[in-house]
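Of the protein chains in this complex, all but one are displayed in their positions.
By letter and in written order, the chains are A and B; residue numbering begins at 1 in each of them.
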Amino acid sequence: MLQIDHLTTADAKVSLDDVSFLFEAGKIYTILGRTGAGKTELLRALMGLNPLTHGSIKLDEKDITEEPIRARNMSLVYQQFINYPHLSVLDNVAFPLRRQGKDKAQAQALASTMLATVGLGEFLQRRPAQLSGGQQQRVALARAMVKQSRILMLDEPLANLDYKLREQLREEFPRLVADNDESIILYTTTEPREAMELGNTMIVMHNGSIIASGAPAELFANPSTKDTASVISDPPISFIPGFVRNRELYFNEGHQAPSEGLLLPEDGPVTIALRPDAIEPDGAFNAKIGLSEFSGSQTIIHLDFDFGRAIMMVEGIETFAAGDDISVSIQSEHIMLFAPDGRNITLRNNQHG
Amino acid sequence: MLSSKHFFLLPALLTLVAIILFPLIFTVRVSFSSWDVFQSGLDFIGGSNYVRVFEDERFWQSLKRLSLLSIISVSLQYTLGFALALAVWKQVRGGRSLRVLFLIPMMTTPVVMSVIWRTVFHESLGPVNDILSAFGVAPVLWLSSATGAFISVLIVEVWQWTPFMFLLLLAGLVSLPKEPYLAAAIDGAGTWRTFWQVTFPLMAPISIGALIIRLIEASKIMDTVYVLTSGGPGTATETSSYYIYIRGLRDFQIGYSAALSLVYLVIMIISLTIIAKLLLRTLVGKDE
Partner (left out) sequence: MNKFYHTLKTIFLLGWSIFVVFPFLWALSTSFKDANAITSGATYIPWVDFEPSTQGWTSLFTTGSQGINIVGPFIDSAVVTLIASLVSLILGTLAAYGLSRFEYRLGFVKNSDITFFFISQRIMPPIVLAIPFFLMLKELGALDTIFGLVLVYIALLLPIAVWVMTDFFSGIPKELDEMAMTDGCSPIGAFFRVVLPNSVPGLVVAGMFCLIFGWNDFFFAFTLTFTETQLLPVSIVSLNSSVTPWWSLSAFALISVAPLACVAVIVERYMSRGTMTGAIR
């Protein structure tokens, strides 16, 4: 297992802010966060590439904070396809094995087996520059895995690939890391969907710290803070500054918000969060249509209400003209409430007990 | 304390410091002495050498000459080099041979070529005056008149170093992005306009780098002058390096030439830094 305590760095751009966590063997952790949240910095700090100003890293009880990079028993797959340009694909993957002391024949044998696993068995003698992006990334992955290090880290490995390729590799990924009881796998991404699909445990990062962690579904259903909710949502969640008065929920002075099933807090300001599926066509609220875009097989419509902006999602591909008026209903079961300090204070009537 | 990063830098740094530093310090020390052919040894005469430098008319004349020569020659090299680079840029037929040919002068030894040029510019037996006379032009005093000598040196310098500009500028042209040219073509820009609006601005960084490098090297000119004109006739082509050489290695006024050298060095560093900054400012100005 990997124990990190109070990791802090002092980079000019993004720094880690007192990060602590316990990673268990055999698990896949997806690290979700926006660009600049600190995901890459965390991986690099673990690897020893970024210096720590504070904190410790212990692998299996052994303190490796001061260890040189080559002694840390970790692998890293970069977002940009990094392979050794001057070596063949086979030698690329054999490289770490040779550094471990294995002789050429042995290293190449292990390398070609691994390359077959990732589907590149026919490309052993090519140079990386002759391969496509997806293939290059597989070479990088094969090289990272062939070492069988305790910790396998992947930093947004699919981000530079096109859509179709991303989907394809995303599906393959679980199979590729299937026989993994010993290692700890860390996978960073900016896409909530990817994070939720690929990992047993999801970690959410924001502004250099870990703001949430746990089972993906649970985090999605009950994000503990506004920031967490914001990072996790795709399409984005809409926040409307409203208030509670006389035990009623309001968007603003003129518009009351639906609140069946919600246990409202004391009078005062609240942030009302609307998930895209909270809004349905036909209802009591009037809005102007802003932008509409397609995502997969759904249509996402940006709406302008009197009290703020929100995003609606409908199944199927439908055209909506910008500037048109539309009336929608808002379902309270998809509304969340957050206190001014960001805490999730949504309580539902059916949650007693 | 010593880690691998020191392994990389220290050998070179220590070597350079060892070889350069002591001579430099020695020069400074000597400049405060009156070491010459009559008395060798390090006495101390204060700054009187430096006073002499500031009153040395011949030295300042040589600086003026050097500036004139450098600026004219580098400007010519830049213009011609750029024109050549543009002409050869897209050339497919014979382009390779042309590029190799145009590179050759800068690979040659300046002194060696000057020996040849001396025979070329020979006023009675050389080909230049011979060919000119075929056009009815009277023999030009290439090496025995002040203007002629200046121009001969200029010609040799341009012959020798235009390839350098050519090389750098062509390398720059080859790596220019294609998009601005497509845009210009769509806008219907002609050859001349495309050059001034697209090519020249895009080449600004490389132009400046090339100009600075060439100016630095040109300011040290010595070999050509030594062989071609020996600084003459009289002092017509006497550059600062050549004058300091005369004082130091011919007249053996070691102390004085040391002072001359240092004053010269300081002037060079200051003016080259100023020129570099000025050129860079024009670049930044263009970006806005």
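Quick note on the criterion: a contact is a pair of C-beta atoms (placed from the backbone, for glycine too) under 8 Å apart; a residue touches a chain by one contact, two chains touch by 3 or more.
It should be emphasised that the depicted structure is a prediction, and the values quoted were computed from it without experimental measurement.
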Identified contact with the non-displayed chain, of B:Val137, B:Leu249 or B:Leu278: B:Leu249
Touching the absent chain when the full complex is considered, from B:Ile72, B:Ala87, B:Ala189 or B:Ala236: B:Ala87
Residue in contact with the excluded chain [from B:Phe8, B:Phe38 or B:Phe135]: B:Phe8
Sites on subunit B contacted by the missing partner chain, in the whole complex: 4-9, 11-13, 15-16, 19-20, 22-24, 26-27, 30, 80, 83-84, 87-88, 96, 98-113, 115-120, 124-127, 129-131, 159, 167-168, 170-172, 174-175, 190-191, 205-206, 209-210, 213, 216-217, 219-220, 222-223, 226-227, 240-241, 244-245, 248-249, 254, 257-258, 261-262, 264-265, 268-269, 272
Residues from subunit A at the interface with the omitted partner, ascending: 47, 49, 68-70, 72, 74-76, 78, 80, 82, 84-86, 95-96, 99-100, 143, 147
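By definition in this document, only the chains that are shown with their structure count from here on.
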Separation of subunit A from subunit B, taking each centre as the mean of its C-alpha atoms, in whole Å: 58
